[in-house]
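With one protein chain withheld, the remaining protein chains of the complex are depicted in position.
Now for chain A:
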Amino acid sequence: DAAKRILGVLICRNYKGDVDMAEIDHFLPLLLQQEEEGLLSPAITRGNVHFLWIKHSNLYLVATTNKNSNAALVYAFLYKLVEVFTEYFKELEEESIQDNFVVVYELLDELMDFGFPQTTDSKILQEYITQEGNKLEVAKSKVPTTVTNAVSWRSEGIKYKKNEVFIDVIESINVLVNANGSVMSSDIVGSIKLKTMLSGMPELRLGLNDRVLFTLTGRDKGKSVAMEDVKFHQCVRLSRFENDRTISFIPPDGESELMSYRINTHVKPLIWIESVIERFSHSRVEIMVKAKGQFKKQSVANNVEIKVPVPSDADSPKFKTSTGHAKYVPEKNLVVWTIKSFPGGKEFLMRAHFGLPSVENDEKEAKPPITVKFEIPYFTVSGIQVRYMKIIEKSGYQALPWVRYITQSGDYQLRTNS
């Protein structure tokens, strides 16, 4: 973390002065060379300078160092930069950096000092670094005490007329299915997101049907969920959770991800795909895809998208679907079959026919898997439930928690035989 340079030639900030500013000029050529050789790596070395980079849309965010820096910290920080800039400028792109370069410099000063990340909470930063910099405001000339407080994520004196907190429980299913139909790996990554609209400094406690907690308190384990691993927002008291599994915290204002969890239990893939892709060399490809909803009849999967790979030299597509519609996306070599609403227990079919040129390219083609996208509202596949959300604030107001559940596809891949 000798020097952090952001956006290469766009804008740089040298925090330590131990890496020559001109070094960055070597970054892009090196990167392109690696890319060509197929040996791309997130850490590139040239001499004694190391470039640690991430890419955001068409921008590279590069940190340079000549020390044995904490690489995990560097990448976490670079992603944090993206987050902060995105919250400031909506889009992080070349234009937004140029349009706001004064604020960007100010932010870079506040985010990191001498290679040490400092305040990276954009909500707090927005209290004293604003885009309306042309006018000198009173608010801007004072450091909010929050910056150095133990509660560094929430300011004092927040007021709402109506005190509410919205809780979203979102579960993503990751599935990897082998070509012969056996599930190689599957897990659930859940996330609990808050939209907090609460006055003052409220103390919150979230109750889940957590198996470890139920075991500790001697409750019936039947309806509980075993979370393999849990990750919390900075605001949650980790030692408390470690001790008695209580999730207690003073929430950040507005939207935030309170926690995420991972569940290892083997889940039946909610949408099961069977596919036959037959390739008749020099003439055609026949594709048959059967999709089956393996979830409760009462539930409905929305916006289902099934993406089926086709050879890059395929042409003249013809489709037949029992529901929804299929579309050929030649630039991605895909057929996308969209089903707006897919009730549980139902089965649908799609057939596609493509022509193949008589002179085929003999280059070996990649074998992308079939991928599926969907979301099923009002339902979590793990059965996790918010049992309560206790909200205590010293002013004694009553606040309402609202809970919403949704299950969606994560990394959902089914390998094909073709």
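As a convention for this text, a contact is a pair of C-beta atoms (placed from the backbone, for glycine too) under 8 Å apart; a residue touches a chain by one contact, two chains touch by 3 or more; residues count from 1.
We adopt the following convention: contacts and distances are computed from a predicted model.
Trainee: For the chain that's not shown, choose its UniProt protein name out of "Alpha-endosulfine", "DNA primase large subunit", "cAMP-regulated phosphoprotein 19" or "Adaptor related protein complex 2 subunit beta 1".
Mentor: The record names the chain that does not appear here as "Adaptor related protein complex 2 subunit beta 1".
Trainee: Touching the left-out chain: which of A:230, A:352 or A:391?
Mentor: Missing-chain contact among the listed residues: A:230.
Trainee: Identify the residue among A:217, A:239, A:281 or A:358 that touches the chain left out of the display.
Mentor: Among A:217, A:239, A:281 or A:358, only A:239 touches the chain that is not shown.
Trainee: Of the residues listed, A:65, A:196, A:224 or A:407, which one is in contact with the missing chain?
Mentor: In the full complex, the listed residue that touches the missing chain is A:65.
Trainee: With respect to the chain omitted from the figure, which of A:29, A:42 or A:181 is a touching residue?
Mentor: In the full complex, the listed residue that touches the missing chain is A:42.
Trainee: For chain A, enumerate the residues touching the unshown chain of the complex.
Mentor: Considering the whole complex, chain A reaches the absent chain at 9-12, 14, 16-18, 38-43, 45, 48, 50, 52, 54, 65-73, 75-79, 95, 98-102, 105-106, 109, 113-120, 128, 133, 136, 140-143, 147-148, 150, 152, 176, 178-179, 184-185, 189, 228-234, 236-239, 241-242, 257, 259-260, 262, 364-369, 411, 413, 415.
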